[in-house]
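The structure appears below as structure tokens.
Removed from the display is one protein chain of the complex; every other protein chain stays in position.
Here is subunit A:
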Amino acid sequence: MIRVCTVLDLPPGEAVRVVAHVPIAVFNADGELYAVDDTCTHQDASLADGWLEGCWVECPLHASSFDLRTGLPNGLPAKRPVRTYPVVVRDDVVYVDTAVQDVA
């Protein structure tokens, strides 16, 4: 488990980047928390810097969108999914469980 931040530090519409085995981006999509690999599977861009809309994040470099629930891109130029991780909130602190990695 990796400590991300407090719940207060991650209000709806925001994202936080933490460094685990790889950088991980944690999003608050209208109250639901999601964690995915931060680096886009297309080229070198940080998804935490992207545009969050519903449970999709649009990559800030070439605008592929990733479904935060599955990690799957909606279309080109990204072709591969980002890994997703469970998010746990305990005592108002947000954690990411990096032991469980899902690849759609």
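Throughout what follows, a contact is a pair of C-beta atoms (placed from the backbone, for glycine too) under 8 Å apart; a residue touches a chain by one contact, two chains touch by 3 or more; residues count from 1.
The definition used in the following text is that contacts and distances are computed from a predicted model.
Engineer: Any idea which of "Oxidoreductase", "Cytochrome c oxidase subunit 1", "NAD/ferredoxin-dependent reductase-like protein" or "Alpha-ketoacid dehydrogenase subunit beta" UniProt assigns to the chain that's been left out?
Structural biologist: Hidden chain, UniProt protein name: "NAD/ferredoxin-dependent reductase-like protein".
Engineer: With respect to the chain omitted from the figure, which of A:Leu76, A:Val89 or A:Val103 is a touching residue?
Structural biologist: A:Leu76
Engineer: For the chain that's not shown, point to the residue among A:Ala20, A:Leu61 or A:Val88 touching it.
Structural biologist: In the full complex, the listed residue that touches the missing chain is A:Leu61.
Engineer: With respect to the chain omitted from the figure, which of A:Val26, A:Ala45, A:Leu68 or A:Val82 is a touching residue?
Structural biologist: Residue touching the absent chain, from the options given: A:Ala45.
Engineer: Name, in rising order, the residues on subunit A that touch the hidden chain in the full complex.
Structural biologist: Residues of subunit A in touch with the missing chain: 14, 45-46, 48-51, 58, 60-63, 76-77, 79.
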